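Before anything else, here's the structure in question.
What you see is the complex with one protein chain gone and the rest in place.
Right, chain A next:
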Amino acid sequence: MEVDIDKKKIDWFSQRNLMIISIVLSTIIAIFTSLPAVVKAIGLILAIVCGADAVRTIAHYGLGTGVPSIGMLALGIGITAALAGMAAPLLFEEGAYLGVIISIILAAIGGCVYGLVAVNVLKMKIPVMVSGMIQLTIAGTLSIILASSILAGTWHLDMVLNSVINTGWIAVIFIMSAIGMLHPYNACLGPDEKRNRTLVLSIELGSLLSLLLGIELIFNDLIDGAILIALSGIIWVISYVVFVKLSMKQAYKVVGTGLIKTLE
């Protein structure tokens, strides 16, 4: 499964390390709501990459329903857990930052139960289902919280309700986060699927979501929005170019067909 592992040095980007790094960084970024939108966008991209990695691990065993289902499942649980965590600041004034932690714990419980149900009740033969589902739901929750936080300035439910949910942006966040997690493996799957190519595609989709959020943000906060658009645009272009180059390099052969020829 793992491709070019260099045995001599530590693989910082193995699945476990990537999961720990991205979840910890995203959580820290989500807790400090006063950070600029650009930093939050980096947390968002990290969360999406973490989710895409989990999708890759689970869907590798074959789900039977197509890869998109697992992304939808993750965001389905993720959004309810995120809402529950976002509501925490309404309950207690002090220590409101615990909302993120509550969300993550709830998402982990939800993912654990769903994984156990899938393995024990539905008899799915996927050994990594429970751990993968936990990682996936945490990533889904974090991406919802961070994306809402970019638009509303905070993830407290009273603010999010006005500027994210009532405006309908939650639907864009929902589906773009889901696509960021499910699409990379869905697009790259096959016997020649390589982890670096899949993850680069998820970075590309994550920056696309930040770009969209930046377009909305620029009407409220000109400087923050402009920086967000610029940075996510740069990441998008770079990751897209890297993805195309990797695809060409990892392909057996790339043949130009030219324009479509007409029959004479």
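Assume a contact is a pair of C-beta atoms (placed from the backbone, for glycine too) under 8 Å apart; a residue touches a chain by one contact, two chains touch by 3 or more; residues count from 1.
As a convention for this text, contacts and distances are computed from a predicted model.
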Listed names "Formylmethanofuran dehydrogenase", "4Fe-4S ferredoxin-type domain-containing protein", "Tetrahydromethanopterin S-methyltransferase subunit D" or "Magnesium transporter", matching UniProt entry of the absent chain: "Tetrahydromethanopterin S-methyltransferase subunit D"
Hidden partner chain, touching residue among A:I45, A:A59 or A:L106: A:L106
Touching the absent chain when the full complex is considered, from A:M19, A:A37, A:I77 or A:M181: A:I77
Candidate in contact with the missing chain, chosen from A:A87, A:I101, A:L189 or A:V242: A:A87
Hidden partner chain, touching residue among A:I20, A:A171, A:V237 or A:A251: A:A171
Touching the absent chain when the full complex is considered, from A:V39, A:L98 or A:V117: A:V117
Absent-chain interface as seen on chain A, which is shown: 63-66, 68-70, 72-73, 75-81, 83-84, 86-91, 106, 109-110, 113-114, 117-118, 121-124, 157-158, 161, 165-166, 168, 170-171, 174
